[in-house]
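Complex shown without one protein chain; remaining protein chains in place.
Order of writing sets the chain letters: A and B. Residues in each chain are counted from 1.
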């Protein structure tokens, strides 16, 4: 094995707790000098949404696409837990414990991931299906499809689907 | 690394959206000349069900096995979404958007997987627990257990659990 190894993570789930796991693993690997690529697809795209909605409404979305993008959480900190969410109360309470225990929120983990140079890719096919436009996602990410993801796995020894 | 690399995917989940992700990755890899093995276990077995129920009722199933196999979706296109399913309405609407955006359904993805020679294995232990007989599953698949799956991972660089 070489000293620098690559890792890829597909972030499919939009659950707050799974997103935490994804970013904690990614940031941990980057801190150990591994190259890390995160590929955000389906509900996982919610983590990449801008906190501020774009001023102009997105054009070219069908009614159904508007419905899906409307249902998707508006921001990483609005994601629900996979268990015990209770309409957001569970996440609210977990975040209180996390703060007391000095555990970073998903937004803070995302910021750290950017600072560490983790490559974040938004899945363009999922964006089409869920009706999410580039203007709704944060800056500094890449846009690509499954072929790019597969290319990233070529020299990776850890490839997770979360 | 060699030019041909293997990939394995355990398809555990019976959610329509996760199944799409599994097949899109598998088909993408096969299109790039990788060998791909998909191992269908637990709720993932629903994707391999024949659209036509066998004429004769399966014999030798206990009442509980009949119950589980009765609850499991009858066909890939009847699977629910992991989020926003709303008793099938979410899947129905997502499929409408997919059609407009030229995204393949799970049935079409499965057909492509067969054409590309992807090896599809049904987990026999799960079939026993859920009371699913071979006569209920599509042709051209293999039947095996965890040892076969592990053997398939030996030369694989990507091994996902979906």
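Basically, contacts are C-beta pairs under 8 Å (C-beta built on N, C-alpha and C of every residue); 3 or more make two chains touch, one makes a residue touch a chain.
None of these values were measured; they are calculated from a predicted model.
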**Asked** If the missing chain were put back, which residues of chain A would it touch?
**Response** 1, 5, 17-18, 21, 24-25, 28-29, 32, 34, 82-84, 93-94, 96-98, 100-101, 103, 157-162
**Asked** Which residues does chain B use to touch the chain missing from this display?
**Response** 10, 12-14, 41-43, 62, 64-65, 67-68, 71, 125, 128-129, 131, 145-147, 149-150, 153-157, 159-161
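Going forward, only the chains that are shown with their structure count from here on.
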**Item:** Inter-chain centre distance, chain A versus chain B - centres from mean C-alpha coordinates, in Å
**Value:** 25
